[in-house]
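Let's look at chain A:
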Amino acid sequence: MTEQLTVKGNVSVKPRVAFHGEGNLKSRKFWQVIAFFVLYLAGLITIVAIVFVIGYVIKVGAPALTWEFLTTDPKGGLAGEGGIRSTIITSIYLVILVLLWAVPFGIGAGIYLMEYAEDPQNSTNKLAKFTIKIAHFGVETLAGIPSIIFGLFGYALFVTTLNMGFSLLAASLSGACLVLPTIIRTTEEALRAVPRSYREASLALGATKWQTIYKVVLPAASPGIITGIILTIGRIIGETAVFFVTLGGSSGTPKTLLSGGRTMALHVYYLAMDTRAFEKAMATGVVLIFSIMLINLVVNIMSNRLQSDLRGER
Partner candidate 1 sequence: MVMIRETFDKELIKLQNDVLALANMVEGMLIDSVLHLKARDFAGSERVIEMDKKVNEKRFQIEEEVLTIIALRQPYAGDLRALAAMLEFASELERIGDYAKGISKINLLIGDQELVKPLIDIPLMCEKATFMLREVMKAYVRRDVELARAIPPMDDELDALYNQIYRELVTYILTTPSCLNQANYLLWAAHNLERTGDRVINLCERVVFTVTGELEELN
Partner candidate 2 sequence: MTDIHNIKTKLETCNYDLYYGSFKALSDITLKIPEKQVTAIIGPSGCGKSTFLRTFNRMNDLIPNVRTEGTAKMDDQDIFEMDVVALRQYVGMVFQRPNPFPKSIYENVAYGPRVNGERNRKVLDEVVETSLRGAALWDEVKDDLQKSALSISGGQQQRLCIARCLAVEPEVILMDEPASSLDPIATLRIEELIRRLKEKYTIVIVTHNMQQAARVSDFTTFLYTDESRTGQLMEFGATRDIFTNPTKKVTEDYITGRFG
């Protein structure tokens, strides 16, 4: 450890003591520079790509984006007359309905799965463990199934067999099936993330299990659950396949649950395929993009607020 190191050229390096000294410092610094450069490049390319896509859509669509465009219904025809008013309304209706079906069942199922798994009696029961595994596997699988499958399922069951026809009802029920696994999963994860100590404290104060869930665990998990729901909204707005085969293509504003309609995302498709109004398609795309950006912004703000509330910073 203490031999004198001499390097050619009359430069003698100080004797090495343990791990101090020159060592391979130059080499390590070099590789760090390379690594960060590559990462920087990757980030740059990603951002540029995104900006390019969004920029292109905005550039092409902007001319068609007028107040009229937003406030008149589509009129059809090869030139794609009219605006997107009814599609906006249909999208909103659909979001509300899907959430109406999916959220109560999704959160309920998430709570039940978590409770069932956490119950001390069940962690040793082989059958219970198996059931939970199956349930989780099912949820994970469903979450990954392409939305067109849900669309066809919805078409077969709701549209045809149950005779709802192309309607908000059929479409929202199908959409609910689509997002249900995701809501169940995010709810369960959010509930699990609540520190065990809250549960213990509540039980030690003489609360029942349900009171503990209802008064302590759920509220504490709400940022996670709400984030999940809002992201679901984003998904619903952007969905095409599942609504394509359950909503029909009517360009009017739906009047009842059994009316059909068109969402903004579907309208983009129709404009692009059936008309030459490419800029209008792009303009619809712009509205879609901004809606999603708005939703994500709201998610971020709400999530931050809720988090800092829980941490006691407000």
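How were these picked? Simply put, all candidates are chains of the complex that A comes from, given by their letters.
Assume a residue touches a chain if its C-beta (ideal position, glycine included) is under 8 Å from a C-beta of that chain, and two chains touch if they have at least 3 such contacts; residues count from 1.
This is a predicted model, so every value here is computed, not measured.
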Worksheet entry | Complex member in contact with chain A (any copy), out of 1 or 2 | 2
Item to complete: Write out the stretch or stretches of chain A touching candidate 2 in their complex.
Response: 120-121, 123-124, 195, 197-198, 200-208, 211, 215-216, 219-220, 309-314
